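First up is the structure itself, then whatever we jot down about it.
One protein chain omitted, others in place.
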């Protein structure tokens, strides 16, 4: 049985590592704040003292870090993954990072003799706990194949998308569609309300027909309540729309509607809603 | 038990009337082409010779006619509904008609002593057969209440939305959201494809996450095949977007994204795709 | 020498009629408030008591009325133009009216035996006084030719555009371009200001180069001062954008940018700036 490592035990990483352990895998963990390792050790994990130690003692190391800076540090920093990886060992970075960070880590891992897979996920805390994430991988296909059994404990759907960068690109496409759907939804709710319709009836009709989707169902009551507790920050959605439009620029793909959604989310940022949930774009539409 | 009438036995009307008969209701039918009545008579319906005869012999008469002209003729024409309705009898027009036609029929029915309910539906042939339409009613609420048992055999969801006109307005709101979602979907598929992603993987990811909806699932393969057999004609979607934007104009509701979608559907019309399915908007985006 | 009539002596009509008299033409005037005729009589005009009397005593009658209702009343009302026109006499309506009003008047004049020319103008009080209006005519071309000498005293440019309705259509095209230019101008000023540029320097550069135009020169200082005294009401610009987009709808011409400008002006209306100058759209952009 291969030995697995897990670096980064935050809101997402902890339940993900736990799912691997509960499935009977051999798991070695590390976290910057060591205390977070205890519950996993209690479940059967081995704890070590650095990313380097994880990488050099495991066949395949997973990482789920908070941001690009943390992902970069875990690889390139002192006692980092790069000091431990070699001999074809695998590194699967599931953090959401930008292209440049992802490519830099990938290149360094490969140069050090390891194999790299980018694997950003779709889904938040609950799916991480339930093992129902959607995992978008790209990079070394042999590593993808070898990690299949473990990935299946973390998510309900895993896809191999090609060269490093295609995982991030898929996330952009999805978030761009999400931003456009949210804008259309908010405009519809606003128009209906101004037109004397009852928003709960609009939601009921939407939910019964061909447009029914979990997002409308989840966010609809938030629009009605005018209360937008942050699940996915509005400023991140705006950033992704901006990047998607820029990608369209690079690829020669006009995106009239996404560009429009981008400007509307930008207006919501300018109006002070950057840190609210992205559904708060309703505030500048309604 | 109340006596029900049913006028208009086309693709939609025939299975709807059949559902009422199979449910044990007393149903009288009429159709312009009388031959279409035979299968319903075989199921137990009574056949008469004019809309007038339906209206004067039934407590509640349903109509499902092909277009505003047919709806207008059935009411106002010789031997029409208006000649037979009186004494508080009910007329429920489920045809999709414009505001002006709906209001003209409503006013005439009320003036003649009858009660009127507009009841456009969301859903096509299959839901009509399965009795799973979504029914958007507006007008006389007592008639809505009395017709509840029958409406429940025709649809899986029925809503009472207020004064005549609100049913049509709800349909506009829904179609506007649908047009915006389709535009966002097509832009996402086009961007992904230009970016080297596999469209079937985009569809798989969409279908596994918070944006999953029957429309993407149904239309996605059509986008991939570049083949758009008409379910809802593109020109009708463009008309509804135009009317929704005009409604926003009237109500003081800016609709940047819907306006953009309207122009894009308009471009698809100008490019010769008016009679294809509305998902053929992909042809001018991709 | 032909005899000219002039109906409607408001802010525009008075100086226009005066220009005809000063040019030595024989002019007969009427105004609903008769007192407004005195200064023109002092210049040499003949005053009569109704539109009918003007029309039946003159070869060519001009009208410059406040709105469609006034234009309609002057033609169709008691003692109106239609009671006096016949024998090929000409009626040139320079009021800004909607298509329907214009066509109704045109048809009635022709039926009564007269000739009709629609002639909306581009320009306000000052050009009316200076005889430098831009006159957009459509309708009876023989009347256009016969009135040439008089039109040349009213405006610096006159165009014959074809059938009745083309004058109004040309105004829509111009106002649509004007609305788009104003939106681009406001966005540029807003971006420059946020970027630390001095707006007066932006105006100076604009005025020195290929984009220099009287509108930027006139409205620029208003944008800087944040003060928008009404010359052309914002709500009228929004109406014209709406009509232009609707015309594009009818003619199969997508208008992404005009549609966007329309929504932005709509937002300015919704924010309470409907009665300010149309340049006040800057308030919702800047």
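By letter and in written order, the chains are A, B and C; residue numbering begins at 1 in each of them.
By our rule, a residue touches a chain if its C-beta (ideal position, glycine included) is under 8 Å from a C-beta of that chain, and two chains touch if they have at least 3 such contacts.
Values in this document were obtained by computation on a predicted structure and should not be read as measured data.
Note that the undisplayed chain, when the full complex is considered, contacts A, C. Residue in contact with the omitted chain (choice from C:27, C:55 or C:255): C:255.
Of the listed residues C:81, C:128, C:151 or C:178, the one in contact with the hidden chain in the full complex is C:178. In the complete assembly, the contact with the undisplayed chain comes from C:212, out of C:11, C:100 or C:212.
Counting over the whole complex, chain A has residues 242, 245-246, 248-249, 252-256, 259-260, 262-264, 266-267, 269-270 touching the chain that is not drawn. Mapped onto chain C, the footprint of the missing chain covers residues 122-123, 134, 136, 156-157, 159, 161-162, 166, 169-170, 172-174, 176-181, 183-185, 187-188, 190-192, 194-198, 201-202, 204-206, 208-215, 218, 244, 247-248, 251-258, 260-261, 263-264, 285.
Quick note on the criterion: only the chains that are shown with their structure count from here on.
Taken together, the touching pairs link the chains end to end in a line with two free ends. As a whole-number value, the distance joining the C-alpha centres of chain A and chain B reads 40 Å. Rounded to a whole number, the gap between the C-alpha centres of chain A and chain C is 58 angstrom. We define each chain's centre as the mean of its Cα atoms; on that basis chain B and chain C are separated by 44 Å.
Multi-chain contact residues of chain B, defined as those touching 2 or more other chains: 248, 252-256, 260, 263-264.
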